Structures are given as structure tokens and as C-alpha cells.
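Left out: one protein chain. Kept in place: all the others.
Each chain gets a letter, A and B, in the order it is written, and its residues are counted from 1.
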Amino acid sequence: MATVELINVSKSFGSVEVLHDVNLSLERGEFVVFVGPSGCGKSTLLRMIAGLEDITSGELRIADVAMNNVMPAKRGIAMVFQSYALYPHMTAFENMAFGLEQAKLPSDEIRERVISAARMLQIDELLDRKPKQLSGGQRQRVAIGRAITRDPRVFLFDEPLSNLDAALRVDTRLEIAALHERLPETTMIYVTHDQVEAMTLADRIVVLNEGNIEQVGTPMALYEAPASLFVAGFIGSPRMNFLTGTVADAHGAQTYGIRPEHIALSRETGDWQGRVMLTERLGSDTFVHVAVEGVGRVNVRVEGRTDISARADVFLTPDPASVHLFDAGGRPVARRG
Amino acid sequence: MLFLVPMLVTLFVVAAWPLMRTIWFSLTDASLDLISQAEWVGFRNYLEYVDYGDGEGEYFGLLVDQRWWRAVWNTVWFSVVSVSFETLFGLIIALVLHQKFLGRGIVRAAVLIPWAIPTIVSARMWGWMMHDQFGILNDMAERLGLISEPIAWTASPDTAMIAVLIVDIWKTTPFMALLILAGLQMVPDDIYEAAKLDGVPAFRTFRKVTLPLILPAILVAVVFRALDALRIFDIIYVLTPNTDATRTMSVFARENLFDFDQFAYGSAASTVLFLIIAVITIAFIMATRMDLEGKRS
Partner (left out) sequence: MKRTPLQNVGLYALVIVIVLQAVFPFYYAILTSLEDGQALFEVNYLPEQVNLANYRSMLTEGVFGRQILNSVFVATVVVLISLTLAVTASYALSRIRFRGRGLLLLTILSVSMFPQIAVLSGLFEVIRYFGLFNSLWALVFSYMIFTLPFTVWVLTAFMRNLPVEIEEAAIMDGASSLTIIRRVFLPLMWPAMVTTGLLAFIHAWNEFLFALTFLSTDSQRTVPVAIALISGRSEFEIPWGNIMAASVIVTLPLVMLVLVFQRKIVSGLTAGAVKG
């Protein structure tokens, strides 16, 4: 059963159309991530579902009810903002209770809901503090708690990790994943420009580019069978190598794509010969940038450590099963041998 | 839009409409008691040629009025001198207040006191200090051996303008200092640290780094003060009334409006003052292309 449905939805600001004819259907309890570069329309799409932006044309349905003209608070949704958007003059408790007060819930129930959400997020000790007295991670939890108390059908996250430092970002990511486990009935929509967040959190990923949906699928489907050059380049880290020229021509394609982890590196023998330009050592992996004559610059992942240094001559062998071929329009080409 | 209407209506009634009426009155023969019966007379209040016959005639009106031109000159002279000194003193005070020293908070508050004192009170306080016989200013100057006999600061035409300038500079320098200090505080510290690492001497740093960076702040402050100085009225009305030496455009206009029963003529003077200030304001806005939408901030 679908909870959120977008039917031929478009959005224009003045004469500029920023979303073109989007169709999408989300299952109940699904964790869906909208991902894409900045300006692709992912935030606008989320804000339209939230009701913070009007829908220019098309229909939005939540739980089979048309929602285009329903007030945000009546849509059965809750949102966690990028900057948390906590009310600075209210305590954590008041922040979480404000929406319930507006809904005229009895104060006993408000209290009960806030406290149970706070327990779940382990912030029940912090309820009488104001946002100023909380750390970044704690504010984030209050913001999530505020959303939880509303007991929404759909949970919206707008780049919730982008204001946290790197270490906290990983922790919070894990907590959001855990939250999803605890609320299996709740559909979650999560917007990010970071493909790592998308890959680790999502049941399904929606890749957006320039106001169009490029591909919808599970993280692994996107990784293994990108439906376009754009998706191939966007999903996976480091980025897929895109080679043009003779290599691509030999396969009857415009672009020949191969991920760094799908190339074998050897000092003795291989398909391509090249010279090492640069090595990046991460400890667990090493990325070796190799200039191959007649092919181009290729990034190769080597597991663990390696003593290969710049200017060494090496051989590369791409795994034929993992080659992605694209035509001039950026669409995949069926592989020939 | 409903939120804007009360504010806009109020501003229209207190500002736009009265301004239009003032301009209208300047083109009529309105008098104080018969405002409603004002009749159109064209530009006669500004300039009119009266033909006496026999090829003889004479120009009348504001634009050939010696007293008016004296008032214009007084206003311009006052504005240029006061704003120059205020900028100089304001800069010095701002630089001092920008340093770290003991009791800086109290000193900053103390510097604001002249700004907070009502203009009228300032004028009276200084009027007493400048009293020719019992004034402490003459006493100080005599003790320091600067003068041999008391000066009648406010009464003598030679010194009346100086007296007005002293009071105005004293009163408004704090405002200038504050604006410049705000500009100074926006210069990031690491720029000074960089200059220090480069071995630039302190004065060079000031001239080549600090000054260019705070120049916009100074410029804004100068324009604000200049617009304010051009409409000076209060100090002169209290400190040196009824003397040609300090009569400014505002004083001239009000005299005609309410004291000499020349309502239309006074309105013409008001209109000219408005035009001068409007031209300066528009030029300033065009020159700086003020950030109205707040996009950059």
C-alpha cells in the first residue's frame, strides 16, 4: 500500500520550471532517500510534500487522500530541518510540545508523548534546557524528538546531518537507521547530497538531476546497473572512471565506465600499461591514479597498503563483467562480448 | 499586505501628504491664518520680475533674497566644518575605544553621554559655560593665558558660529565615533596579525589596511551626519537666536512660516531645503547601490 504518491507533479518558480512531471510512489514503512547535486530539485520536492511549497501542477496523495491544498500540520507528516529550527526561546520540552499544543491535545497526553519520545532518544535528562545549552548532537535529537511526538505517517528529513562534524555525522546516521527500525510503520523521506548517506540508509534511492528523476531503485541496483551516465557518476565512491575515445569505440559506445574497485593492478602484466601519477593512502585502501596512454587517466583501488610510488610503470586489467557502457545520450548500451 | 497598510497610511499622512502640501503652499499666497484660502500664484515666491515701466524693473523672491543666500551659506559652512571635525574626532575616539584598556566598558558608555543629552539641554548647558561674564570657558581660557579679556561667545557675530559649531561637534561626535567603531570591529583580527607577520609598521597598517577597510563605514556616517547638519535648527534657536551670523535655512524657513506671517514664502524656503537634501540622498543611494534586498547580508 502506498503512503505517498506523486502524480505528474511539476513545480515552477515564476517562468522557471524546476521539477518536471515527477511520478513516484512510496510504500508504507519505506526509507527513501532523495539524492542529487545541489539545485537538482530534491529539497523542493521534499518541501512540496511537507506543504511548505505549492504544487504548480499534478497531485500529491498521502494515504490515498489528495493533499495539494491541505495545511502542512494536517498532512500527518513531521519534518526535521537542516538547521534543526528549534525555537531558541523555548526549552527542549516546550519545543517538542509546541505542535501538540497547537493541535489542542490535553496536557497529560502532551507530557506523556514528549517524555516517551525523549526516552527513546535518551534526552529525557535535557528537557528543561534551552537549545543554546545543548550540543549540536543533542539539538539534533530534540529536533527529531519534536517530529516523533507528532506521531506522523511520514517523516521528512532535510539534510539533517550537514551541520554536524564528521564523527557525529556517522553516529547520528546510525541512530536514524535505528529509529527507522523502531518505527517500522512510518515512511521516511530523507534528502541529502551525500551519496554515502543515501547508500547506507535507504531502502530505495531516488536520484534527481536538473528537476528530473534519473533512476529509482535499491542502493545495490543503482550501483550495479546505473540507468544513466549521471547515476553511474553520482553513486559510488570514489567516482567511476569514464573513458572516451578508442576504448569506448572498441565497444561501440560513447563512454566506457569502470569503477576503481573493478580494476586489477599488476606490475608485470595486464591489458593497459600506464604510469602512476599519484597515490592516495587511506590505510584500508590505496587509490592509485594512473595515466594510460591512449586510454586516459584511470583511478584504481588497491586493497590495504601498497608500496607503489609515483612514476612507477604498472599494468591495469578491468573486470569485463563490471564494465558499464553508455551512448552519446548518456543511456546504457547493451554489452557486446 | 494587510500587515503593511497601517504603517503605510500613517507614513503617508505624516510625511508624503504634508510634503506635497508644503510644495503646494510655496506656489500660493497662503498666510498663517488663511491657509485654506491659499490661491495659486505660480513661482512668485521663488522669483518674480516687477516691471516699473520705462524699462525699469526689479527682481523679487527667494532666489534674490540676500538674507536667504546668507542662510544658505551659513548652513553649508556649518555642515562642512562640523562634519569634518566630527569625522576627525570620531575617528580618533573610535581608534582609542578599539584598544583594550582598563574600564573600557565604562568609557564607552561615558562617551555616549553627549549624544543622549537633548539638543536643547546641550545648547543651554554650553550657553551657560560660554557666558561672557560668568562662563567657565572664559575662565579656563584666562587661566591658561589664551585670552586677555572675556569673549562674548554667543552674542558677538564673530564668534557666534564658532559657539554653535562647538556645541554641535561636542554633541554629535559620539555618534560618529560609534559608527566608525562598528566599522573597526568588523575588520577581522587576523588581517592585523597578517600585517604584523609581514612586518608592516603600525602607522602604515592603519593607512594601508585599516583606513581603506573602514572607509565605507566612515562614508555612510559622513552622509548621515551631513544630511542631519543641513537641517540644523535647535541649537541655533536656543544658543544664538536672531543673528545673521548663524541663521540657517531651517531657521530662516521657520521664521517666515510662523514669526513673520509669510507662510508661502517660508514654504518656498522649506521646499528648496528639501530639494537639496533629496538630491544628496539620491546621489548617495545611486553611488553606493545600497543593498536593499538584504541579499548579501
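The rule we apply is simple: a contact is a pair of C-beta atoms (placed from the backbone, for glycine too) under 8 Å apart; a residue touches a chain by one contact, two chains touch by 3 or more.
No experiment lies behind these values; they were computed from the predicted model shown.
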{"item": "Listed residues A:Ile7, A:Leu52 or A:Met277, member touching the removed chain", "value": "A:Leu52"}
{"item": "Chain B residues that touch the omitted chain in the full complex", "value": "1, 3-4, 6-8, 10-11, 13-22, 24-25, 30, 35, 92-93, 96, 99, 101, 105, 107-126, 128-129, 131, 133-136, 139, 170, 174-175, 178-179, 182-183, 192, 196, 217, 220-221, 224, 227, 230-231, 233-234, 237-238, 249-250, 253-254, 257-258, 263, 266-267, 270-271, 273-274, 277-278, 281, 285, 290, 292-294, 297"}
{"item": "Touching residues on chain A - with respect to the absent chain", "value": "50-52, 71-74, 77-79, 81-83, 85-89, 98-99, 102-103, 146, 150"}
